[in-house]
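For this view, one protein chain was removed and the others were kept in their places.
Letters A and B mark the chains as written, and numbering starts fresh at 1 in each.
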Amino acid sequence: MCLAIPGKIVETKEIDGIRIGRVQFGGVTREAYLDFVPEARLGDFVIVHVGFAISRVDPEEAVRTYRLLEEMGREEA
Amino acid sequence: MTACPVPLAAKDRILLGHGSGGRLSAELIREVFLPFFRSPVLNQMDDQAVVEVGGSRLAFTTDSFVVKPLFFRGGNIGSLAVHGTVNDLAMGGAVPLFLSAGFILEEGLDTAVLKRVAEAMGRAAEAVPVEIVTGDTKVVEKGCGDALYINTAGIGLVPEGIRLSPSRVRPGDCVLLSGYLGDHGIAILAEREGIRFETELASDSAPLHGLVADMLAVSREIRCLRDPTRGGLSSTLNEIAARAGVSIQLEETAIPVREEVRGACEMLGLDPLYVANEGKLVAFVAPDAAERILTAMRRHRLGRDAVLIGTVSEKHPGLVVLRSSFGTTRIVDMLAGDQLPRIC
Partner (left out) sequence: MKYVDEYRDPRLAKALVGEIRRAATQHWVLMEICGGQTHTLVKYGIEELLPPEVELVHGPGCPVCVTPLEIIDKAIAIASLPDVIFVSYGDMLRVPGSSSDLFRGKASGGDVRIAYSPMEALRLARENPARRVVFFAVGFETTAPANAMAVWQAKREGLRNFSMLVSHVLVPPAIRLLWASPGNRVQGFIAPGHVCTVMGFTEYEELAREYNVPIVVGGFEPLDLLEAILMLVRQLEQGQTKVENQYARSVTRLGNEAARRRMAEVFEICDRSWRGIGPIAQSGYRLRAEYAAHDAEKVFGVETITASEPAECISALVLQGLKKPVECGAFATRCTPENPLGAPMVSSEGACAAYYQYRRHALVGAAR
């Protein structure tokens, strides 16, 4: 479960002890709650589900997976 | 599990879905209105009716505008009303001439708001140009309306020799799209309570009669024109496929969608193919005229991004089939009601 997409944190603020950010998804920006990703910083990508960030996208892992796929793609070609 | 009698087929009340331009809307017209409004012209269910009066062919259309919010980036209910009606006429190849404007206002509506709408409407009409020659105003009690609704009717003249209709569409025809999908629907959604998000995106609301005139000037081999408004490209193409008894094969990679629209759709779980447009058209044209017509479209401000998105086929009549970026195929079905944001 299920519909959650990666977006870039473009602003963070704290309101009443709760950390909120503005997250950008391909050209549109929306508010998202960041309390569940205390390690996420401005410029990081987070996975957002119903207005809450549930994880910080690990750029190393993302690159690793992608490199593997690229490798496969080259072999196939 | 134990047996249970009847599934929920009883349609005893009007639902929001009945106004969405999808299957429920079509059903409503077929079951409630057509049986009583007996007219061969009406039965064709085109966006406009073309009638013969004293040797001339008049295009005649009506439309209603209930958009919320009243003012949005790229337009407002007033300019939308003018453009929407002009476009219905333009899809019949008609030169738009006259409009009527009927207002249903909620008691308590701020007069300044109404003035802004009227001003916008007047400006939009002058820019076409089309004359608003008659109108009406009714006021309903507070709580019975949503501040402001507009109903319009439009009359235009269809030039000699122009006959645009889904019935003319045939296998082999090319399907052209004048530009980016989903701008209007997403611009409106961005301001909707419960969903609100930030975007620079503006509604694409615009009058298309000029673009249509340019297209007809280079070729008469245009079979049918439609503007994909509520229900999006999908509803429009499904209607035409059904009416013409053909299938429409689309190339997913050819369909232009702006990054902002994509982002919003990904976030909300929506499909751009079902999102409303207010300044775009789809054209069904003879294959050897396609190139020429595309060139003409791209010379016009409103057709700069025009592309070929698919072809008409006789396989699987009535269906709209999309070839994905992976080369696999899927059906683009007609929605039942409104497209709903999803969580899954």
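Convention: a contact is a pair of C-beta atoms (placed from the backbone, for glycine too) under 8 Å apart; a residue touches a chain by one contact, two chains touch by 3 or more.
Since we're looking at a predicted model, the values are computed, not measured.
For subunit B, which residues touch the unseen chain?
Counting only subunit B, the missing chain is touched by 1-9, 13-17, 23-24, 27, 193-195, 259, 262-263, 266, 268-269, 316, 319, 321, 324-331, 333, 335-337, 340-344.
Since one chain has been left out of the picture, which residues of subunit A touch it in the full complex?
Residues in contact with the chain left out: 1-6, 8, 18, 25-26, 33, 35-38, 45, 47, 49-52, 54-55, 57-59, 61-62, 64-66, 69-70, 72-73, 75-77.
We take it that only the chains that are shown with their structure count from here on.
Calculate how many whole Å lie between the centre of subunit A and the centre of subunit B, each centre taken as the average of the chain's C-alpha atoms.
About 35 Å, centre to centre.
If we count contacts the way the header does, which residues on subunit B are in touch with subunit A in the complex?
So the residues of subunit B touching subunit A come out as 186, 190, 196-201, 258-264, 266-267, 269, 342-344.
Within the complex, which stretch of subunit A touches subunit B?
Contact set of subunit A toward subunit B: 1-3, 5, 7, 22, 24-30, 48-50.
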